[in-house]
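After this line comes chain A, so read on.
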Amino acid sequence: MNPSAATEISSQAITLMATLMLLVQLLMTAQRMLLTSIRLFAIQSLLLAGIAALVAYHHNASHVYVVAGLTLIGKVIFLPWLLNRLVHRIQIHQEIEPLLNAPTSMLICGGLTLLGYVLARPFTSMERLGNNTLGIALTLLLTGFFLMINRRKALTQVLALLTVENGVMLAAVALTSYGMPLVVELGIFFDVLVAVMVLGILVYRIRESFASMDTSKLNQLKG
Partner candidate 1 sequence: MLLLTPILFAPLLAGLLCLLVPSRRAMSALGVLAFATTLGLGIALLYQVLARGVVTEWSEFLSADALSAWMVLLISVVSLATSLYAGRYFRRDEAAGAVTPGRVREFFVLTPLFGAGMFLVVLANNLGVMWAAVEATALSSVLLVALYNRRNSLEAAWKYVILGSLGLALALMGTVFVYAAASKNNPQSLPSFNWSYLMSVAGRLDPHLLKLAFVFAFIGYGTKAGLAPMHTWLPDAHSEAPSPTSAMLSGVSLKIALYALLRFHILTTACLDSGFSRYFLLGFGLFSMFLAAPFILVQRNLKRMLAYSSLEHVGLICTGIALNTPVTIFGALLHMGYHALAKPVLFFAAGNIHQTCHSLEFRVIGPGVGKVLPVTVLLMGLAAIAAIGLPPFGLFLSEMTILSGGLAAHQTTVSVLILVALLASFCGILQQLARILLGARKPGDHANDARRLDGVPAMAMLLGGLLLFSVWLPAPLLELLHQAAGIIGSQP
Partner candidate 2 sequence: MFVHDTLLNRLKRGCETMAYPAGPAPALPDRHGGALRVEAAKCQAGCAACVAVCPTEAITRPPNQAVALDLGRCIFCAECIKACPAGAITQTGDHRLAVRRRDDLVLGEAGREQLRLAVALDAKLRRLFGRSLKLRQVSAGGCNACEADTNVLGTIGWDLGRFGIQFVASPRHADGLLITGPVSKNMELALRKTYAAVPEPRIVIAVGACAIAGGPFVGHPQVNNGAGALVPVDLFIPGCPPHPLTILDGLLRLLGRLEDAPRRS
Partner candidate 3 sequence: MNLPALVLQLLLLLLLAPLVSGVIKNWKAKLQNRRGPRPWQVYFDLAKFLRKDMVISEHASWVFSFAPYVVFLTALLTGLMVPMVHTPAPLSLYGGVLAVVGLLALGRFFLALGGLDPASAFGGMGSSREMTLSAIAEPALMLAIFTVAITAKSTDLSQIALSTQSATGKLLNPAHVLAFAAMFVVLLAETGRIPVDNPATHLELTMIHEAMLLEYSGRHLAFMEWGASIKQLVLMTLFLNVFFPVGLAGPGAGAGALGLSLLAFLAKLLALSAAVVVVETTNAKLRLFRAPDLLSAAFVLATLALLSTFLFH
């Protein structure tokens, strides 16, 4: 396989995986079961790890392997496990009615996707691998953001936040030839880990105090 063909294949694969990430994101937007969402997030993270691995392989950048590995361990295995446990402990499985119904949400997500692509257009030339991965990354970020707004359960908000994070990581992998410097990656990784743990603690405490996880009930502080 000549290098260009390899690049081509890698590129195709990355594009595919990125698109799948977006698809997973849309699925998360559309459904309500908490455990399903966690699983979907795990899948999304797995795809991200795959992309990272592909990039690492293609550029022969060993530290990006580390990133892929960390993503795999952290976001595909550890965090879903943690969140699963939390769901079981707090005995809440289903998201209540989101603010906007599914069709409207999908419509908005479509719009956001468009925006992501438009934003990414000037920078497509920078991508070594994949097509429009940056656009997808931005879309992931924006739809994740939208998901946070649209959902009211504390846990789903955490999940949505994590998908935003995935989007950022995708951008990091997609845009830069070698990913970020290792120390940064490590920092980011541990931060995200700690963040989720902190969030978990809070979710737990909120559940204890409010007997609910509905964040729309967290509205005592006004003015």
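By our rule, contacts are C-beta pairs under 8 Å (C-beta built on N, C-alpha and C of every residue); 3 or more make two chains touch, one makes a residue touch a chain; residues count from 1.
Candidates were picked such that all candidates are chains of the complex that A comes from, given by their letters.
Please read all numbers here as calculations on a predicted model, not as lab measurements.
Trainee: Using the definition of touch given at the top, pick which of 1, 2 or 3 touches chain A in this complex.
Mentor: Per the touch definition, chain A is in contact with 1.
Trainee: Within their complex, state which residues of chain A touch candidate 1.
Mentor: Per the stated touch rule, the residues are 119, 122-123, 126, 141, 145, 148, 154, 157, 161, 164-165, 167-168, 171-172, 175-178, 180-181, 183-184, 187-188, 190-191, 194-195, 198-199, 201-202, 205-206, 209-210, 215, 218-221, 223.
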